[in-house]
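In this view, the complex is presented without one of its protein chains, the others remaining in place.
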Amino acid sequence: MAKKILNIGMVGYGFMGRTHSNAFLQAGRYFDLQYQPVLKAVCARNAARAEAFAANWGYESIETDWRKLVDRKDIDLIDIASPNDTHAEIAIAAAKAGKIVMCEKPLGRTAAEAATMVGAVESAKVANMVWYNYRRVPAVMLLKQLLDEGRLGRIFHYRAKFLQDWTISQDLPQGGEGLWRLDAAVAGSGVTGDLLAHNIDTALWLNGPIRELTAMTETFIKQRKHNLTGKVEPVGIDDASAFLCRFQNGSLATFEATRYARGHKALNTLEINGEHGSAIWDLHDLHRIQWFDHRDEGRLRGWRSIHVSDGDQPYMKHWWVPGLQIGYEHTFIHQVADFLEALAAGKAAAPTFRDGLATDHVTDAVLKSAKSRQWEKVPEVI
Amino acid sequence: MAKKILNIGMVGYGFMGRTHSNAFLQAGRYFDLQYQPVLKAVCARNAARAEAFAANWGYESIETDWRKLVDRKDIDLIDIASPNDTHAEIAIAAAKAGKIVMCEKPLGRTAAEAATMVGAVESAKVANMVWYNYRRVPAVMLLKQLLDEGRLGRIFHYRAKFLQDWTISQDLPQGGEGLWRLDAAVAGSGVTGDLLAHNIDTALWLNGPIRELTAMTETFIKQRKHNLTGKVEPVGIDDASAFLCRFQNGSLATFEATRYARGHKALNTLEINGEHGSAIWDLHDLHRIQWFDHRDEGRLRGWRSIHVSDGDQPYMKHWWVPGLQIGYEHTFIHQVADFLEALAAGKAAAPTFRDGLATDHVTDAVLKSAKSRQWEKVPEVI
Amino acid sequence: MAKKILNIGMVGYGFMGRTHSNAFLQAGRYFDLQYQPVLKAVCARNAARAEAFAANWGYESIETDWRKLVDRKDIDLIDIASPNDTHAEIAIAAAKAGKIVMCEKPLGRTAAEAATMVGAVESAKVANMVWYNYRRVPAVMLLKQLLDEGRLGRIFHYRAKFLQDWTISQDLPQGGEGLWRLDAAVAGSGVTGDLLAHNIDTALWLNGPIRELTAMTETFIKQRKHNLTGKVEPVGIDDASAFLCRFQNGSLATFEATRYARGHKALNTLEINGEHGSAIWDLHDLHRIQWFDHRDEGRLRGWRSIHVSDGDQPYMKHWWVPGLQIGYEHTFIHQVADFLEALAAGKAAAPTFRDGLATDHVTDAVLKSAKSRQWEKVPEVI
Partner (left out) sequence: MAKKILNIGMVGYGFMGRTHSNAFLQAGRYFDLQYQPVLKAVCARNAARAEAFAANWGYESIETDWRKLVDRKDIDLIDIASPNDTHAEIAIAAAKAGKIVMCEKPLGRTAAEAATMVGAVESAKVANMVWYNYRRVPAVMLLKQLLDEGRLGRIFHYRAKFLQDWTISQDLPQGGEGLWRLDAAVAGSGVTGDLLAHNIDTALWLNGPIRELTAMTETFIKQRKHNLTGKVEPVGIDDASAFLCRFQNGSLATFEATRYARGHKALNTLEINGEHGSAIWDLHDLHRIQWFDHRDEGRLRGWRSIHVSDGDQPYMKHWWVPGLQIGYEHTFIHQVADFLEALAAGKAAAPTFRDGLATDHVTDAVLKSAKSRQWEKVPEVI
């Protein structure tokens, strides 16, 4: 059966440009898909970098102005992999041009910004998705299935953390190439939008909406040299962020993200405790899930370390043989595969922009509570 | 050298009566101590139970009224291992009678109650100690030494949890023998005083005073049959309790305790992240510490799983040989040994009643914040 | 009910003297036993050491000649905790004197020596036991129960190791106090009798007799100063020992012991693989068992880390509450409890001297094969 071509126009050439490009190239080799993505064009302000990126990944052409990319008739899908402050403008323009839009997370720097993006794609009726890739870790998807089956019964607790240690140095500057995540004007926030947003997206998906929360944030290093101005400037982002909350299902939760936890490179974790059992996952060994089933025989109850690499576990029949693990970039490949399958079926694939907005509402509430020192309600996205 | 006799009068015969009695018997066999505890008398309202307990542990006599025990001239030390609602009255009477006083944790059901106890022992100038036994886990003591040496540098984060799952059943009654921890009138609070107090005591000792906090608590099962009245009654205790806080040293922390986390029997954990490294400990494998030293060579940095069983690690030269682990009850033995050494040296041994009061101030603030939904300051104990 | 007194006469005052003495004192406090051991006398050639040991543990008297101890009418049980070269002579004399005999492992330095000891206790019809304490680790006993229930089905593989690293130094002398394990004349062999014997005893108990084996041994450091002669002398013991074997049940196994495995203090491990599942245990976290059940639902199969600390798990109802672990010395306490229960019931308690002989036959075959470079049959003990 002939494949339907889907021409990709990529904005951005950094870390996320690489993971997305790889995913578009690999998805069709491991999944049987009706759509075949074609790397049509990559856009970056710096032409030389765009050329180099295009050569490496096989893009057919380059652009140096994203508006031109959006205007091209030979582009079906705009993929936004550029810094956070560019998401809204590009996404809205792409939607207006009738393009499918995929956007890196967080969707907007604020919920208000994200809401305009939701409005744009929904008005234009274009397919859309946010790259919250961790939903597509096979172990996390397995957990989703188990929760949907009601395996854990009533949920009492949820815990999530995202711990890193890469900014613990007074000497690290902020801003510019590779360090825009430390520049509040570009990133919107610090770990709240960069890391905690991942935890929140997964949590909302697994455990439903959050009703209210109380939060604290901290900036440990108050001033850093700014790469764009050359001057020492106040640091506007949060280095650490934590909150307590209550979910609509009655469960209680703690969330925490920081870039000041020595020894943790990218320790994205979750734990969920229900009436009948519990589950734990973390990104450092992403191919495993810890599973506790209270209905096991009493003297033999224990946490099962499940190596998610078998054909009857999510996504894994597409890869190798039992015991052989996959890694980080595969989550993006799965996301492309799921997105293209949904597209072929005429369905939306989560997380949509609307799902991304829900997460932005939570991160907004976190930042608001950290200032107000009050419990804040989280607006519900329906 | 002849040992000095120290006659023990024990109040209580339950779980803690056993751990304390064992500690008094074993300490002198493994530590070279000037004082020799003698199990002089055990007191319980039920004479038959007192007799049985005395026979098992070798107590020379029994009492059925703690007032008589306190009045006995042949008793040097009153050890309070009875439920929380009895702590203050007995401790104050014992202090007035000039006895050394050891008291199970939490010191009081409230900080106000605890303050009267501190007043009593300090006025009477009697040696005193609270049984926060987890300070004497060798791995935890090793961590204390490392922190005192400044090994971690500036501290950024502290995390502590105490997770259990034994009350997840509507059918479990409250009150009476073995279940007084579910009766708010006796226990004072639920997991806040029972579990979180342990985390707090350790945290204050390792990381200094807490400045302010915001908390939430929950009672998942609202009514339970009461064993003493035979009626279904509202449950007054908290089943779960969590808080965010800021320490005086500028670090941020999350604390959580619950009896609704399936799969965790008594998972008391702590993690501390500093500029130069991090450490993790948990009670389920209490003989290990996870240690990360950022000053290790880059490509070889990793979390060290340190099996704390060598002679150059705290307390361990008194036990077996490297690789052979000790268990839970040894923490009480170490506490007796340290207490008796301090007594011989004319020094106080931490945690004193004053230290116990500091923890009660934090638990009070937790319960207050959970009601007020505000950040609450924690009164400092100097 | 009045307890029956059992007067203990202990030979030896070293590491094993301590663990045995502790066990005799503690067993009755945690287990409901008809027999009450009384520490009647301890025997050591050095009177001052015997006195100090007696004072510490509460022995009523001392002897400096084991023959006198054996002759005493007020002694019911001779416990041999002295070096290996003394086991046979003392045990045989004790049996002839009609004493109950408990003996540290290995039973004899050779199977021939052990056979004379078996002959003596069986002729004298006296109760007897060898201190292979690791059978009484709760996790190991749980595994025994599961095997007896046939939970694993047909057994395919067994693996056992005992890894240490404490003799990796040319400077460590051999012989004398504390170092007799490096002196072949006293110890009989090196790691084969000291460490591998533990693995073998457990294996024979769990998996049945070994039919034949092929082995290799090595002495990495060929000469050491001898503490008794003051001269550098050839080292007669094996530093490392490994063998392949076939069990009578058709399963295949690998065994290995060494004192040259850096990073392992006392890593005694076992793994057993059967048709329906597998189990793993190790001494460094002795309170856990890893359990795999192939009959679990496919996508949720995993190794369960079972924290053996609940009342429905072997021995644990006698200790604390779920989640609170016990340690090394408890295995000796369990052994005393089981032995005294068997004694009260008029039954033998394993491992008997006959069981100890079976292990000595295997260690003999290991040493023989290491020299012959041939597969050697293991004589069966019935």
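In order of appearance the chains are A, B and C, and numbering begins at 1 in each one.
In the analysis below, a residue touches a chain if its C-beta (ideal position, glycine included) is under 8 Å from a C-beta of that chain, and two chains touch if they have at least 3 such contacts.
In this text, all values refer to a predicted model and were calculated from it rather than measured experimentally.
Touching the missing chain, out of C:I62, C:A240, C:I306 or C:I326, is residue C:A240. From the options A:S82, A:T110, A:Q164 or A:T363, the residue with contact to the unseen chain in the full assembly is A:Q164.
Only one of B:R49, B:K144, B:R304 or B:K368 touches the absent chain when the whole complex is considered: B:R304. Panel shows subunit A; residues 15, 19, 22, 28-29, 56-57, 164, 166, 264-267, 283-288, 307, 309-310, 319-330 of it touch the chain omitted from the view.
Residues of subunit C that touch the chain left out of the display are 152, 156-157, 159, 163, 165, 168, 214-216, 218, 220, 240, 242-244, 246, 250, 252, 254, 256, 258, 260-264, 273-278, 292, 294, 301, 303, 373-375.
Summarising the interface, subunit B meets the missing chain with residues 142, 146, 289, 291, 293, 296, 298-307, 310, 312-313.
By definition in this document, only the chains that are shown with their structure count from here on.
Chain centres computed from CA atoms place A at the largest separation from subunit B. Distance between chain centres (mean CA atoms), subunit A to subunit C: 55 Å.
Shown for subunit C are the residues that touch two or more other chains, namely 307, 310.
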